[in-house]
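Every protein chain of the complex appears in place save one, which is left out.
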Amino acid sequence: MLIDHPLLGPRDASEFVYLGDASLIDRPDWQADDAARAFHDYAYLRDNPAGPHRELWFHEGGDRSWLVVTRDTTTHEITDVRLARDVALERRRSS
Amino acid sequence: MHDLRPITALGADARREDAVGALTLTERPDIALASVAARLGREGEARDRLRAVIGAVPGPGEVQLHDPEAGFWIGPDQWMVGAPFDTHEDLAARLKARFGDTASITEQTDAWTCFDLRGAEVEDALELLCNLDVRRMETGSARPTVIHHLRCFVTRRDPPDWFRVVGPRASADTLHHAILDAMRSVA
Partner (left out) sequence: MNTHSRIDPASVPDPKQSNRLAGGRVDHSTVLTFSFDGKRYRGHPGDTLASALLANGVRLMGRSFKYHRPRGPLTAGSEEPNALVELRTGARREPNTRATTIELYDGLTARSQNAWPSLKLDAMAVNDRLSPFLTAGFYYKTFMWPAAFWEKLYEPVIRRAAGLGSLSGRPDPDDYDKGFRHCDLLVIGAGPAGLLAALTAGRAGADVILADEDFTPGGRLLSERFVIDDGAADGWAARTVAELASLPNVRLMPRSTVIGAFDHGVYGVVERVSDHLPEPLPGKPRQILWRVTAKRAILAAGATERPIAFDDNDRPGIMMASALRTYANRYAATPAGRVAVFTCNDDGHRTAADLHAKGVRIAAVIDTRDDAPRSPDYEVLRGAQVAGTRGRLGLTFVTVRQADGTERVLEVGALGMAGGWNPNVHLTCHQRGRPVWNDRLAAFVPGALPPGMAVAGAANGALSTHGALSQGAETAIAACADLGRPTNAAPLPKAEDAPVTQTPFWHVTGCKRAWLDQQNDVTVKDVTLAHQEGFRAVEHLKRYTTLGMATDQGKTSNMAGLAIMAELTAKTIPGVGTTMFRPPYTPVPIATFAGRIKGRAFHPTRLTPSHHWAKERGAVFVEVGDWMRAQYFPREGETHWRQSVDREVTATRNGVGVCDCTTLGKIDVQGTDAASFLNLVYANGFAKLAVGRVRYGLMLREDGIAMDDGTAARMADDHFVVTTTTANAGRVFRHMEFVRQCLVPEMDVQLISTTEAWAQYAVAGPNSRDLLRRVVDPDIDLSNDAFPFMACAEVTVCGSLRARLFRISFSGELAYELAVPARYGDAMMRRLMDVGADLGVTPYGTEALGVMRIEKGHAAGNELNGTTTAANLGLGRMVSKKKDAIGSVLSERGGMNEPDDLRLIGLCPVDADARITAGGHLMARDGPVDAKHDQGYVTSAALSPTLGHMVGLAFLKRGADRMGERMRLVSPLTDLTVEVEVCSPHFVDPEGGRQRA
């Protein structure tokens, strides 16, 4: 499998470490009234889609960037790769 | 002046040199390294200072070959700067003075071991070591890659039959062994 790193181009998947659902970027507010419930969902609940899935990959054997990779779990087709940092900053601005 | 005698990453007083056929492998303990990571919001200033030190700002996949300091890209807004150890053992301190609070500087000299691999079959040897399109790397290319599970940086230099492999110091034996195996396979 190849992951098209936004800065370095296509790189072999073996250079990466997989973490999981990119929803881990959206960490809840620790001071919210429902923090316990929100953190529970954040830590444990995941969608398990047959189809496009946004997921976090770490370029351990490379530039140490975390990436958000949109991968179809049924075909391995990768349709989008972005720096997780850019995704995180955007979500902050939009929330 | 202190009186502690350094050893190379391969554990000897002098650098190790190997030749297999027309390929040569040379340990390079004579390189000082320091990382430069731009501070948040200070990226422009940090880049300006990097340009002042090594003559350009290497982008992803690039090395700026320059004397006495050179540098290659290691991550977003992050570079590795190198210089001759004899004259620049204090490279990190010097860079701190040059960059001020525009960048975080960390001494990296002994975090790494450098090997120069040279010769006509150098591309063939590297093909057995790392998943890089080495034939399409030109002089001035610098790629992070994995060699035998070790995170390394491979740079192509001038003349183009010369590559440098920068890998983790503690695994210098493993890396050296892997490169020698590849040299024997292709030489």
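In order of appearance the chains are A and B, and numbering begins at 1 in each one.
By our rule, contacts are C-beta pairs under 8 Å (C-beta built on N, C-alpha and C of every residue); 3 or more make two chains touch, one makes a residue touch a chain.
In this text the structure is predicted, and so the values were computed from the model without any measurement.
Student: Which listed residue (B:Glu45, B:Glu107 or B:Asp161) would be found touching the missing chain in the intact complex?
Tutor: B:Glu107
Student: So which bits of subunit B touch the chain we can't see?
Tutor: Where subunit B meets the chain not shown: residues 1-9, 11, 20, 29, 35, 37, 39-41, 78, 90, 101, 104, 106-112, 127-128, 130-133, 135-136, 148-150, 168-175, 177-178, 181-182, 184-185, 187.
Student: What subunit A residues would touch the chain not displayed?
Tutor: Within subunit A, the residues touching the omitted chain are 1-2, 10, 12, 17, 19, 24-25, 27-28, 30-31, 35-36, 39-40, 42-44, 56, 58, 60, 64-66, 75-78, 83-85, 87-89, 92.
Going forward, only the chains that are shown with their structure count from here on.
Student: From the C-alpha centre of subunit A to that of subunit B, how far is it in Å?
Tutor: Between these chains, centre-to-centre, one finds 30 Å.
Student: Under the definition above, what is the set of subunit B residues touching subunit A in their complex?
Tutor: By the definition above, subunit B touches subunit A via 60-61, 73-76, 78, 131, 143-146, 151.
Student: Mind listing the subunit A positions that touch subunit B in their complex?
Tutor: Residue positions touching the partner: 7-9, 12, 14-15, 59-65, 83, 85.
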